[in-house]
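Only one protein chain is missing from this complex, and each of the others stays in its spot.
To keep things simple, chains are lettered A and B as they appear, and every chain counts its residues starting from 1.
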Amino acid sequence: MDEMRYETPESLEDAVALLAAAKGETKILAGGTDLLVQLRAEMIEPELVVDVKRIPGMLDITEEDGGFRIGAATPSAEIDEHAGVKKLWPGVVEAAELIGSVQIQGRASIGGNLCNASPAADSVPAMIVAAAVATVVGPDGSREVPVEDIATGPGETSLAKGEIVASIFLPARPAHSGDAYLRFIPRTEMDIAVVGAGISLTLDDDGTCTDAKVCLGAVAERAILVEDGAKALIGTKVDDDALENLAAAASAAARPIDDKRGTKEFRTHVAGVLARRAAKIALDRAKGN
Amino acid sequence: MSQALKNEQDLKWVGTRPLRPDGVDKVTGRAKFGADMYVPGMLVGKVLRSPHPHAVIKSIDTSKAEALPGVRAVVARDDFQDMPSEFVPAGEMLVNYKDIVRNVMARDKALYDGHAVAAVAATSAAIARKALKLIEVDYEVLPHVIDVVEAMAPDAPVLDETLFTAGVDPAPDKPSNVAKVVELGLGDVDKGFKAADVVIEREFDTNPVHQGYIEPHACVASFSEDGQAELWCTTQGHYVVRSHCAKLLGMEVSKLRVTSSEIGGGFGGKTVVYLEPVALALSKKANSPVKMVMNRDEVFRASGPTSGANMMIKVGAKKDGTITAAEATLKYQAGAFQGSPVQPGAMCAFAPYDLENVKVTGYDVVVNRPKVAAYRAPGAPISEYAVECVLDEVAEEIGMDPIDFRLKNAAKEGTHAAYGPKFGPIGLVETLKQAKKSKHYKAKLGPNQGRGMASGFWFNIGGETCATLNINEDGTVTLLTGTPDIGGSRASVCMMAAEELGIDYDKIRPIIADTSSLGYTFLTGGSRTTFSSGMAAVQAAQGAIEELCARAAKIWEIDVDAVEWEDGHAKPAGKNAGDFEPLSLADIARQAGKTGGPIAGHADINAQGAAPSFGTHVVDVEVDKETGRVTIVRYTVLQDAGKAVHPAYVEGQFQGGAVQGIGWALNEEYVYGEDGTLENPGFLDYRIPVASDVPMIDTVIVEVPNPRHPYGVRGIGETPIIPPMAAIANAIQDAIGIRFHELPMSPPKVLKAIEAANGGGE
Partner (left out) sequence: MAKHHVTTTINGDPYEFLCEAEETLLDVLRDGLQLTGSKEGCASGDCGACSVMLDGRLVCACLVLGAEVEGREVETIESMADGEQLHPLQQKFLEHAALQCGICTPGFLVAAKALLEKNPDPTETEVRYWLAGNLCRCTGYDKIIRAVMDAAVDMRGS
């Protein structure tokens, strides 16, 4: 019978070779907080599981060009404990911190959160508004991919056979800018986001917004950038009118489904509420810089 | 039996907070729960479950599974004898063996998503899982129905062609999903409503909720070649498990010995059998021990939640607050087999109030969902939720404080309850008065906050109970009871025995005896354990004391009537009895061999005199009007405990019940898809409260002693889950001026109602 193989390569080259050579379904194991649940529920029956945590760099956070490179398998708890990352992109850290319980935090990685490609992944909207870039290594070498281009639909990614996300680069942040991520869940913890909203914005010297990114989670087949939401902020002082326009744009951009976690109308409404609330936090942070 | 209650000041143990005797094992990981048993040669058993909510099982082919190396036994419907229709008590509910055998293993039809269809025992879990995939079941899928109102419609798919509604005259000539109609009442409600100044009538819907115990069902069965069997399982009642399994497997009761493991939560859900008969059947076939453990998905899909319901409640009152009439129509889902808790739901609906005109009609309705099991005060939280919401609205309408309104109508000693009895001394009024004068009730509320209250009632039961108290040769005591300890009852039962014997609490070691070591004892349920096992332990202690006194008389060579027991010692009763140094229990125990042999006390009783417990809850909520989220800001439980033997565990029951009720009120529900399959069979999407969801739960223990218990005990475990849903609904109304008539009050529903009230929404 086809039993699952478990491999622990010690280099990216070996990992890529293993994945590329496999005939059946392959899975990469980072924190395993999604993978093991899927295995136990027999939702997946992979031929090969490649544990990437013994590959150098996979668990490291390093400073680079004023930003940070985070190994794709780094557990959220490590990111949370990293003062530099927290200072630079607090919204990303907050989003990573929201992925499950403390126990889950000890394992769950932002690389895994990205590649699991759940539309509700908390860290993804936050990384997208931070203009994060994934380094993808595969049989044909390495490429840099904006985070928003990794997931293509629920459980689907743009990664080719044999490709691995090795790290995620969070760039330096412009002056007078701030980011934030908020999500709505029915309880205070332990739920999957019903709606998530990530915002980053940059102000000029007199407090006018010069650049903004707005990204929503759990309201479409993947995290979506809301161009109209950004437009609603750019050129304004991010006053109440601008925030209302942002909320309206966010709700208009949402195209959610009804499911066990929330209704279409609920998600649509709350997308606007969270975008507005997150923008206020981001604004405070931008002003504090 | 009646006996004068002990004076408070004479109590040395009852009312204190000693450490529980099983505590250290539970904080070190040593305690053995259902899945913690491993025996040599053990096989792993797993169940194949129906993916369809309603289907005829045309055939089951197990041959490929049986041929798989490592598979040692496969069982399906033909391995279980069919049973005649016969109702027997299980907890506070009745069960029918014809239905039990069909729930344990589907026969002609699969009746819900998750219904057991076959089971295998194999040498490893991996082989067992693979074997399940090799079992071929030919289903003919039928239309299904999961909603209670739809199931009552004339054109609804009928689950059981042999089910004719009981309790109606004339008897129906067509089968239907309505198993039973129950009615009860007092006076004339039409007259009462005519006399009312205000009449409020509202319709309510509730969703099924699961007990949510953290420990899944688990057992190990070992069937011997000589026809005897041992069963280890997590259960609230191992004697009941023995009865059911012996019946289903055609065994003599004496040949089946059942040992209850430590139990990881039950709340009523571990009063019935699921895996146990299957494990025995597999073990018999395989001639090896078989261990079976449900996974969480199976617990949600196939073990009993409580009913969802549809209800109409109508209450009329005069302007002065007197309720003139109360009427309820209750439609409860039973799940796939009859036996919802609609009867107790009907009995409890208006029980907290002294009313002249009451009418309650209840319907027990089968639907394509798992068979409901008892859940903490089965039936009562559903009907009382709806009633307490309507009472709040009536009080508002007549401009009365909701506590004053309840005080005006509250049941008290001598009140004739609509369900039959006259109440003895009860504590509802005291809980209401203390709530009214509490700091909580007077505290200032913040923006978007509201306060609500509600009361609740539960009967509590006694029943068949045994205890054996062995005096050991060194003066220590071993106490055997038969009620599994689900939340500290070993401590409270020991405390009463220590009080009685006059020895230190830690000299008594309690054991939950297996079914072959102690006589039949009904299960831990109905809030009966501290009451009944406590009563039995006290009587066993009294029996032992009698013997201890007889031995002292023998040693002193005086008449036994001249010896009395005081403070752990035999003493001459008065000067005329003679001048002897008192003999301690240990002194007498040491000489037991010489004075007539070992000393023990026994009690084999049907504990009578259980008394109801009433409670009142006060809650503050805060509503986020933009997202519909409801946050519990402050919570107080006030309840009559009769006498709190171990106050810490009484508080724990109040707090735990309240938080289960908070979950029921706000987020817990079974979500079914159009295809009739359960969409949230896990703790991720079946959302029980987590620690950060709730505040501290303040408690006030009211003590109105039960005169029919030696220490005044009332059961207290179930009442605390009754008031929260209405109290929270009433608090939301106070916060945002919207009344909700549906549970759970989850954010999408709350937000939708807010939008509708604002004239907005989509």
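Keep in mind that, in the parts below, a residue touches a chain if its C-beta (ideal position, glycine included) is under 8 Å from a C-beta of that chain, and two chains touch if they have at least 3 such contacts.
Please read these numbers as outputs of a predicted model, since none were measured by experiment.
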{"item": "Candidates A:P9, A:G32 or A:P125 - the one touching the absent chain", "value": "A:G32"}
{"item": "Of B:A76, B:L480 or B:A658, the one touching the omitted chain in the full complex", "value": "B:A658"}
{"item": "Selected residue (touches chain absent from view) among A:M190, A:L203 or A:L233", "value": "A:M190"}
{"item": "Candidate in contact with the missing chain, chosen from B:K255, B:R296, B:H416 or B:K749", "value": "B:R296"}
{"item": "Subunit B residues that touch the omitted chain in the full complex", "value": "17, 19-20, 22-24, 26-33, 35-36, 38, 126, 211-216, 262-267, 293, 295-296, 486-488, 646, 648-649, 651-653, 655-660, 682-684, 688-694, 696-697"}
{"item": "Where the unshown chain meets subunit A, residue by residue", "value": "3-6, 8, 29, 31-33, 36-37, 39-41, 49, 51, 53, 75, 77, 100-104, 106-107, 188-190"}
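Quick note on the criterion: only the chains that are shown with their structure count from here on.
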{"item": "Centre distance in Å when subunit A and subunit B are each reduced to the mean of their C-alpha atoms", "value": "44"}
{"item": "Subunit A residues within the subunit B interface of the complex", "value": "1, 41-42, 184, 186-192, 194, 259-263, 265-266, 268-270, 273"}
{"item": "Partner subunit A, residues of subunit B touching it in the complex", "value": "129-130, 297, 626-629, 666-667, 671, 679-680, 683-685, 687, 689-690, 692-693, 746-748, 751-752, 755, 761-762"}
